[in-house]
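The complex appears here without one of its protein chains, the remainder shown in place.
Up next is chain A:
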Amino acid sequence: MPRRDYDDEDDEQEEEEEEVYEEEDLEEEEEEDYDDGGKSGRKRRRSDFIDDAAEEDDDEDEDDDDDYGGGGRRRPKRRTGSEFFDLEAAVDSDEDEEEEDIEDDFIVDSGADIPDEDGARREYRHRLLPHEDQEEDLEELTRSIKQRYARSAHVEYDEEATDVEQQALLPSVRDPKLWMVKCAIGREREVAVCLMQKAIDRGPELQIRSVVALDHLKNYIYIEADKEAHVREACKGMRNIYASAKIMLVPIKEMTDVLSVESKAVDLARDTWVRMKMGTYKGDLAKVMDVDNVRQKVVVKLIPRIDLQALANKLEGREAPKKKAFIPPPRFMNIDEAREMNLRVERRRDPMSGDYFENIGGMMFKDGFLYKTVSMKSISTLNIQPTFDELEKFRQTGEGGDGDMASLSTLFANRKKGHFMKGDRVIVVKGDLRNLKGHVEKVEEDTVHIRPNQKDLPLTLAFSDKELCKYFDLGNHVKVVSGSSEGATGMVVSVQGHVVNLVSDTTKELLRVFADNVVESSEVTSGLTRIGEYELHDLVILDNKSFGVIIRVDSEAFQVLKGVPDRPEVALVRLREIKAKVEKKGNAQDRFKNHLAVKDVVKVVEGPCQGKQGPVEHIFRGVVFIYDRHHLEHAGFICAKTQSCVLVGGSRANGDRNGNPLSSRFAHMRAPPRAPQSPMRSSRGGPPMNCGLGRGGEDAVLGGLG
C-alpha cells in the first residue's frame, strides 16, 4: 500500500524530495513562461509520489486555483485534509474530533520537530497529499497525519505570533545574508520595486530573495541574498544603483534591527500642541483644533504670518516684486487693517463648529489666529515642548474670553490655579489697587486675603486670585517648583508682571519663569548631577572609538570631555549615545615607568597642558584624566597621555623596560640620580603617598628588600 511507504521510509522520502527539488529547478530553468513552468513543475513533481487518485484531485484543485493564484494553494491542502478527516470520522464515528482540534494537537506535538523545520520550510511546497480512500487503523492514520503535517502545520500557524516564536525565527548561518547597497537618494522604493519587476521577468535566474527599502534610511537599500555575486548580478543594469556601489554585509546580529520598525502610536487629540514641519510656518507652535482621521488632515490654530501688502497685491492682480524666502513675522491678524487694504473679508460660518470665521484670501481667521487645515504628515507631534514665549503669545488674545485656555496645557493649568500660600508676598495686578504689595493672610476658594504693606489701609483686603500675582523683590533667593525649569534655584534679578527673571545657582544663566511657579526658598540646589545611571565625572564609553569624562549635566544631555590628549575636545551627547560606564580602575605607567593609579597626583610635563597638576580621576586606554582645580575650563578636567605625565613624587631613575624590581634596583644604582632619593624608594618607585591599594605585591617586595 502506498501509504506504508510514507510511514516506514521517511528518510527516503526526504531524499526523494530533495532530488525532485533539484529536478524542479532544472525544469523551471528550461521553461520560458514563468507562471506555467511553476505549475507544470508542480504537477510533474507530485506525480512521483502520489498515486493516481490523489493526482486527479490535484488537477481539480489547480483549476480552481487559477483564480486565486498562489494564495489558494493553501486551500487544496485544507480541503483535502478535511476530506480526509471526514473519512476518518466516518470510520471511527468519533464526532468529537474536529478539524481544528487535530491541527492544534499537531502544534503541540510538533514541538519536538522544530529542528527539522528549516529544511522542512523549504520543502513545504512539496507537501504530500493524503490518500483519502483507504481504510486504515486509527493509529496508523494519526501517525501518518502527524508525520506528514507536523512540519507544515507548524509553519501554517506561524501567523500566531508569540514572542517565543519570534526568537525561533532569528537568522541562522544557513539563511541568506543582508547586503547594504548604495543607491540614488530618494529612489529607494523605486529601486525595490524595479528589482521586483526584474525578478518577475527573469525568474529563478535572479538569485536575490528580497529587497528592503527603509523610510528613514536614505541612499541605501538592503538586498537579501546568499552571495555578494548574486547581489552584483541583480544590480547590473539598474539605473538607480551606482555600478561602483560598495556592497556591505550586515552582521548577523544586526539583521533583525534592519527590519524593526519603531511604530509609535501617536494619537492626535484636540488641543494637543504640535509643530509645523513645512512651509511658511515651519517650526511654529500650533494647537490642534480638529482631527480628521479619514482624510489624514488636522485643523490647527496658528499665529498668522501674513504679509497684508503682498496679499493685497496678489488679490488685486498687481504684480508685486516677490521677495524670495521672505517669511513675514508672526502677528495677529487685524481684521480692520485687512479691510483698510481693500482686502475682501468674508464672514463665514463653519458648518462643523458653528463658529464664525473671517475669510481673507481663502484663509480662515478667528480672534486673530489663523485656522489652517494641514495633512497629518506635515506636523510633528512628538516631544513638543512649547517654549515660554510661544505660550505667552498664544495666551494673548485668549485670556479674555476663551475660558478653555486655562484647562489646556499643563503649563497653563498650573498657572491659573492660585498658588498662593499664607505668607507669600504678592502684588495686586488688576483693579484700582494695582501695584499694592502685601502678604497673604488667608486663602479661600477664589478669594485671597492679604495684609497690605501700606499702613493706612484696613488690615486685610480681599482679592480674587486673578487679581494677584506673587511678588519677589530683587535679590530674593527662590526655587522653581513647577514648569520646565523645575528644580532650579537662583536669585531674582527682575520682575515683569507675571514673569520673574532669575539667575540660576548652578548654570549661572538667566531663567524666565512664571511667578506662580516660584517660591521663596533659601535652598541651594547643586543642580542636576545625574541622568539615568550616569553621574557627573563618570568615565563613559560613547562608541567604539571614543570615550570621555562627563563634565556637565544639563537637563537633556551631557557635556563630555573626550579622551583626546592633545587638544581638549568637548562633545554634547545625549543619554542614548552613551554606551557604557567604565567602572574598573585602569592602570598605567607614567613617563618614567612609575605605576599610576586613580587618585595619584601627577604633573603634566609636555603638551598643551604642561605644568598642570592634580589627582588622577580616570585612566583608560593610555590616557589619564586629571582634575586640576586651578584649571578654569571643562570643570577642571584635563586629558593627557600617560606618557606625558609624571607621578609627583615618583622616581625618575627607572629606565628599565621590564619594570623588574631587582634590575631596577641596579639601574637605580648605576644611573646618576636625577631626582632626590627618598629612603623609601628601593624598588619601582611606588609613591609614598599611595595608600596601598592593590599594591600588595610591591609592598611585599619592599618588605623583602627592606
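Here is the rule we go by: a residue touches a chain if its C-beta (ideal position, glycine included) is under 8 Å from a C-beta of that chain, and two chains touch if they have at least 3 such contacts; residues count from 1.
By definition in this document, contacts and distances are computed from a predicted model.
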By UniProt, of "Transcription elongation factor SPT4 homolog", "glutathione transferase", "V-type proton ATPase subunit a" or "Aladin seven-bladed propeller domain-containing protein", the chain left out is "Transcription elongation factor SPT4 homolog"
Of A:Met196, A:Met278 or A:Ala462, the residue that touches the missing chain is A:Met196
The one of A:Leu214, A:Met341, A:Ile384 or A:Val443 in touch with the missing chain is A:Leu214
Across A:Ala243, A:Val261 or A:Leu459, the one contacting the chain not displayed is A:Val261
Against the hidden chain, chain A presents residues 24, 28, 34-35, 37-39, 41-42, 68-74, 100, 121-122, 124-125, 155-161, 166, 169, 171, 175-176, 178, 188-190, 192-193, 195-197, 199-200, 203-204, 206, 208-215, 224, 255-256, 259, 261-265, 296
